[in-house]
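All protein chains of the complex are present and in place, except for one that has been dropped.
Right, chain A next:
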């Protein structure tokens, strides 16, 4: 299963909680909130467990902790282009979705979903509010960069350095280091990305697979 829905680092206690009816017990919200706090410091994502928090808030509105909701959404931003952010939005009530800080995060989501990466960084860096909103999620910027790098590596085999600078909001040595860490190479103002299964764009012909079961009758015949 994809790691965001079923991370290998999920503690046993959380696992049994979200697997059973205990997930509906409002008394357990603090256990799940602590698990979220751990994700924030350990740079991990457990969307399934975080959705369980939102479910408890959905049923017991008085429990809602705005900071927790904020952190869940920020965490979900770090999983784009996975759909987690929307999956969280579906669980919030109309009022929350139309008010700050959620609207702020929606603006960030909008830019990331459209792969408007340089605009994303412009917006993010222009106003301190965004750094405040994402402060508790350690490594937020790195996680966003990693996902952008992922989208770039799927689409490009070669990309101009200035363009990559803008997409990643990295300059000079920081960019050089990042490129190196990805296993990409830079030469003559172009960054080359090794061919992978997503960026190779190779014309393929799908040939049929003949299953053994299809042949059983013939093989049976030849033995007669």
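Operating definition for what follows: contacts are C-beta pairs under 8 Å (C-beta built on N, C-alpha and C of every residue); 3 or more make two chains touch, one makes a residue touch a chain; residues count from 1.
By definition in this document, contacts and distances are computed from a predicted model.
Engineer: Given the options "Eukaryotic translation initiation factor 3 subunit L", "RBR-type E3 ubiquitin transferase", "NTF2-like protein" or "tRNA (adenine(58)-N(1))-methyltransferase non-catalytic subunit TRM6", say which is the protein name UniProt records for the missing chain.
Structural biologist: The missing chain's protein name, per its UniProt entry, is "Eukaryotic translation initiation factor 3 subunit L".
Engineer: Looking at A:44, A:113, A:136 or A:186, which makes contact with the chain not pictured?
Structural biologist: The missing chain is touched by A:113.
Engineer: On chain A, what residues meet the omitted chain?
Structural biologist: Answer for chain A: residues 1-2, 5-6, 21, 24, 47-48, 51-52, 55, 58-59, 61, 81, 83, 86-87, 89-91, 93-94, 97, 110, 113-117, 151-152, 154-160, 163, 190, 197-208, 210, 214-215, 217-218, 221 touch the chain left out.
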